[in-house]
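Yeah, one chain of the complex is gone here, protein chain that is, but the others are all in their spots.
Labels run A, B and C following the written order; every chain starts at residue 1.
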Amino acid sequence: MKLFRIDQEEWNRFLESLRNDMEVCQISEREHPFKEKLLPPKETLFYYRKDTPKQKEILNTKKRLFVGLSPCDAKTKQLLDLNFLSEPYPDPYYKALRDNTWVITKACQDFEPYCFCDQIGDSPAKLNGADGILYDLGESYHLLLDNEMLIQKLEEFGKSGESIENEDSSYEKGKIPSRNLAPLPIEPLKKNLLSQINNQELWEQIESTCLSCGACTFLCPACYCFDIQDTSYGRAGKRERIYDSCMFKSYTAEASGHNPRPTGKERWRQRLLHKFSYYPTLYGEIGCTGCGRCIKACPSKIDIREAIKHAAKYCG
Amino acid sequence: MNQNDQITLSLQLLARKAFEEDKIELLIGFEISPDGYARPRIFRSVEELDSLAWNHTASINLANYLHKYKDKKVGIIAQGCISRSIVALMNEGQFDRNKVIIIGVPCQGVIDEKKIRAEYGEFTILLEEEDEIGIKTHSGEQIMEEENYFHSACLSCQYPDPVIYDYLAEGKSRKVTVDYLDKIVKEAEALPEEEKIAKFTTEMEKCIRCYACRQACPMCYCDTCFVDVNSPKWLSNAPNKTDNSIWNITRIFHLAGRCVECGACDRACPENIDLMYLIAKMNRDTKDLFGFTAGLKLGVKPGLNTFQPNDPDFFWGKEGV
Amino acid sequence: MQPNIVDNPYLPTPVRVEKVSFESEDRSLKTFDLACINPEDREKLNFMPGQFIELSIPGKGESPFGIASNPTAELIRVTVNKTGNVTGAIHNLCEGDFAGIRGPLGNWYPIEEMKGKNLVIISGGFAFTTLASLLEFVLEKHENEVKDIHLIYGARTPGMLLYKEKLQAWQANPRIKSRITVDREAEGWNGLVGFVPTIVEQSDITPDNTIAVVCGPPIMIKLTLPKLVEKGFAKEQIFTSLERRMKCGLGKCGRCNIGPHFVCKDGPVFSLAQLEGLPAEY
Partner (left out) sequence: MSEFEPTVVGFLCNWCSYAGADLAGVSRFQYPPNLRIIRVPCSGRINSLFILKALQGGADGVLVSGCHPGDCHYQTGNFYARRRLELFSNLLTYAGIQKERVKLAWVSASEGAQFAALVTEVVEDLKKVGINKDFVRDTKDIEEYTHESE
């Protein structure tokens, strides 16, 4: 891990110099989650022939560097890794994309009304597994890099950095916002939410105004559920994976007509349990980055922070 | 006391009465979130009614929840467009008039968060007076022009007062003099062909197929939507240009003669697709060609479920051509 | 046995349809025997009873099916109920057509645990597929290690019973105490009449040193399990194979979870004890 002081002009020239080796994308908008780069809304898995058993897999190994996203979005990679790289079947498509993706985030200088990373034990200035993070010092940046390849490139570019133990070491980080909000009661959920599966009252209250659209999950940086479908034309076709949402009625509906999650209550239960119970049970991390996009996107303004607090009341 | 507070008080009073007279088991209404937004809430008892409220951010169409609580005696807070949705739903045989208690609100219009956000970035609402809205943004406090904050559907609303109701809250509705969407439609109609398709394509390419528009619409109550039909598989669920276009055009067309132009779908879209310019066109055509406006009167068939022998005829080969 | 990990688990292995036969009188069930087009692939597809495959029809999609053949057989057999788009396309397959399969996926029935114990197989309707595979496998490989074998199998009508030839052989086999039942009296049927839970209740099966495997439509499972519990079966002794809508079959796409377990990866075979305390989403 190395810390560099770099001014804006140098930084831009450095990015320019990287363009020979990889695609460099500056991300400034926050509307869309970073997961779209690692798990595209539509991804071709393979092409096939319909008349003969022939197929061709498509692995995307283009090198890409993403710069400027929020630290919470870097967490996407950590969280998706847990699912997609898990044994016994590491996902080759995800692996190809993520292995060729580098991320340099930019510490947030403001909270948006909806975000709550500080309430789930994160901070708007944390590295979160990114390859680097920029701290805005006005005219220049402090750039903390945690990736050998990028450190080497920057040193070749002519900057020298100072080795640093870890990201908590003291150095100037510019304006890091803070606010006094009580942390969300995640721990009780991790431990006891599963015991509440039959608590009709709880799920009914949380779900009462949900419309069962997929806006929250499509925009959630940690939701990864997908569907696989075929598209064909003439004698050939392709198999694609596309987003799906646990909030849709059709998500679990079986061809026989049976639906294991027939109403919104079961579907909300699944969403909350998946993020705050199953994910911690399986991988030790909650499936939430605190970005707040789900709150912003919800047509009926259901607030996951309140759902967490509400559920925690039952979880002791 | 401003309009919203007056309506809020009046609503609480009426709702209490409805509960106490045992007319309703639950009430579909709004409460105010900590950020100041009106969000839907299901009130199940008189005790909860203290948080029943009303303001300019009541953007969702509450008639949606009538489907969800069909088996109960339901009360619902309804301004003009929502009462029209209820009428349209009753005309389609979804509910009986005597199963739903409607508490009417004279509506002043609801704000378009996305429009404000596009202009000023993230914001919170500070004050709402009769004719002005103040918002707090990163760059300070703002008082805004009507056209910059009201949703386009509200800027052309002809029926701000509920068309049917059992109780009516006190307040004054906002009358529209210029039909804003009419202007939008005329502008879009006047575009040359290439620009029309370019505009349409740009809008459609934004779609992520989350179906928030469908779910936010009380008229989209089909058990299985045509996109979810598996055989025949009408269209791919993958977001791409033509499938998105087919999805949106067909969804909108399925609302022909049924849409009350509440704008809930447009406000629900997380990708800011301009759905209103398409919907407005269809509604204006339905009115101009067939003289039909949805949800005004009980006992009327939806516009496309009926016909007149002398309807306008553009077909090739019609008599006398 | 470890699951076979291929380089890209999303790519189907090409197979050829060797034989197609109608399985039920109403022609809604068809059985397909599949052979690998490249013989060297067969080894990759070695499976255990209870595992499933994703059968893929190019241009239509794929659907999961439990494998119904004996693991030692060369051909891989699936029985398909025609309900939707993909299964409709599968029903249109003819002998000689090609398709793709991914698998074997999921876990299998606890064969090791069955050794030295009595085995009770309870099944209803079309869910008999993987249990037929289990029964054949046990009879062939572990006949001497398993003690009494009970088979309780029911269908709506005699014509809806699967694998009739094998059933006849099993009914004639002195090693198996079989109770084949149909829901209603039918012409030409002199066997048992009654629903599976009732037959279970009336049967002489005991929990002592026994493993019960239950497979069937949700309603049958729901009604049968209490009967077994009444008879004194412990939750650890009862196994069931669950069915959910599965897409990837690899524990990635997210839809088939029951609590933190994925039916496709950690199941489909679960003991009742494993399911306790989890949402009853099956």
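The rule is short, and it goes like this: a contact is a pair of C-beta atoms (placed from the backbone, for glycine too) under 8 Å apart; a residue touches a chain by one contact, two chains touch by 3 or more.
Quick caveat: nothing in here was measured; it's all calculated off a predicted structure.
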Interface partners of the hidden chain - shown chains only, full complex considered: A, B
Residue, one of B:Asp50, B:Asp182 or B:Asp311, that touches the chain absent here: B:Asp311
Contact residue for the chain not shown (choose from B:Asp71, B:Asp96, B:Glu145 or B:Glu319): B:Glu319
Which residue of A:Arg19, A:Lys54, A:Lys191 or A:Lys313 touches the chain not shown here: A:Lys54
Those residues of chain A which, in the complete complex, touch the missing chain: 44, 47, 49, 54, 56, 231-238
Residues of chain B (touch criterion as defined above) contacting the omitted chain: 188-189, 193-201, 226, 234-235, 240-243, 245-246, 249-250, 252-253, 256, 278, 281-282, 285-286, 289-290, 303-305, 307-309, 311-319
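One rule holds for everything that comes next: only the chains that are shown with their structure count from here on.
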Of all other chains, the one whose Cα centre sits farthest from chain C: B
Comparison of A-C and A-B (more C-beta pairs in contact): A-C
Distance between chain centroids, defined by C-alpha means - chain B, chain C (Å): 50
For chain A paired with chain C, centre-to-centre distance based on mean C-alpha positions, whole Å: 38
Multi-chain contact sites of chain B, meaning residues that touch two or more partners: 230
Chain A: positions in contact with at least two other chains: 227, 229, 244, 255
Residues of chain C touching chain A in the complex: 2-3, 5, 7-12, 14, 37, 58-63, 81, 83-84, 87, 98, 100, 218, 243-245, 247-248, 250-255, 257, 259-260, 265, 277-279, 281-282
Interfacial residue positions of chain A with respect to chain C in the complex: 45-46, 48-50, 52-53, 55, 57, 83-84, 86, 88-89, 91-93, 194-195, 197, 224-230, 232, 237, 239, 241, 244, 246, 251-256, 258, 260-261, 266, 269-270, 273-274, 277-278, 281-282
Residues of chain A that touch chain B when the two form their complex: 41-42, 110, 112-113, 208-209, 211-215, 217-219, 227, 229, 231, 240, 242-245, 248, 250, 255, 264, 296-297, 299-303
